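Take a look at the structure below.
Let's turn to chain A:
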Amino acid sequence: MRGPAFLEKIEAAFPGAVAGTHLEAIDPWVEVTAEKLLPVCRWLKESSDSRFDSLECITAVDWLEPDPKKAAKVTWQPHTEIVYHLWSTVSRVSLVLKVKLPRWKDDLPGSLPAVASVAGVWRTADWHEREVYDLSGIEFTGHPDLRRILCPEDWEGFPLRKDYQMPLEYHGIRAK
Partner candidate 1 sequence: MADFLIFTAGLPEWLAWSVTAGVAAFLVLNVIAGGALVFIWAERKIAARIQDRLGPTRTGGRFGWLQSLADGIKLLAKEDLMPAGADGMLFKLAPYVSFCASFCAFIALPFAFDFVGQRLNVGVFFVVAVLGLEVFGVILAGYASASKWSLFGAMREAAQVVSYEVPLGMCVVVPVMLAGSMDLVTIAEKQSGWLTNWYLFHDPFTFVIFWVYVTCAVASVNRAPFDLAEAESELVAGFHTEYSGLRWSFFFMAEYGSMFLVSALAAILFLGGWNGPIPLAALLGFSAGTGDTANYWVRLVGCGNLMGKATLGVLVMMWVRWTLPRLRIDQVMTTCLKYCTPIAALMFAGVMFWQLLLPGGLIRGLARPAGEIREGWLEGPGGRAATLRPLPLAAPAAPAPTPAQPLVSKPSLSWVQP
Partner candidate 2 sequence: MASLTNDDPRIIEFDVRTDEMLVNMGPQHPSTHGVLRLVLRTDGEVVSELEPHIGYLHRCAEKIGENLTARQWIPYTDRMDYLAAMNMNLGWALVVEKLMRHEVSEKARHLRVLIAELGRISSHLVGMGAYGLDLGTFSPFLYAFREREKILDLFEETCGARLTYSYITVGGLTADLPPGWLEKCEAFLDQFEPVIQEYHTLLTTNAIFVKRTAAIGVLSPEMAIDYGCSGPVLRGSGVDQDLRRDGESIYTSMYDGYAFEVAVQKDGRYPRDHIYPAVPTEAVLGDCWHRFFVRMLEVVQSMDLVRQAIDRYSACKGSIGEPLKLMEKIPVGDAYLETECPKGQMGFYLVGDGSPIPWRVRARSSSFSNLSVVHELCRGCLIADVPAIVGSLDIVMGEIDR
């Protein structure tokens, strides 16, 4: 299911959707372009043979090395990666989708990168996207109710970003 034949099907249904693959990884993953994410997800849930009817997890990984010494050694460019773990309760297979986004939209620090929300496809995504927005600062366009979920609503910054600085105080409470 997770072999090249599957990729061909995605490619055939959505030309240009697959931006990269890594099939020999421990959890083989498929990279999807941010623009095509929503239709691909809908297709995966409703039309593909394995019917990925369950979204298990959404994770945002911030690829940024804040330490300039180490940053000189890394091979990748700073970016944010959103990882979708899908699962099919019918055929009991899993699939990993990844979407690469810039860390900031148009490289303007403070403007959040955006990707289409899949909350309309799997309702699990509702809370998971809120959590990713809350902690990693990703804007999910089309999300029904995008606001912070774990942190207080007036919290500043996105804690799971690598360059996050803990505020000195929060409403008079010493935080550092």
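With respect to how the candidates were assembled, all candidates are chains of the complex that A comes from, given by their letters.
In this section, contacts are C-beta pairs under 8 Å (C-beta built on N, C-alpha and C of every residue); 3 or more make two chains touch, one makes a residue touch a chain; residues count from 1.
In this text the structure is predicted, and so the values were computed from the model without any measurement.
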{"item": "Direct contact with chain A in this complex, candidates 1 or 2", "value": "2"}
{"item": "Complex contact set, residues of chain A against candidate 2", "value": "25-27, 53-57, 59, 61-62, 83, 85, 87, 89, 92, 94, 96, 122-124, 126-127, 131, 135, 148-152, 159-160"}
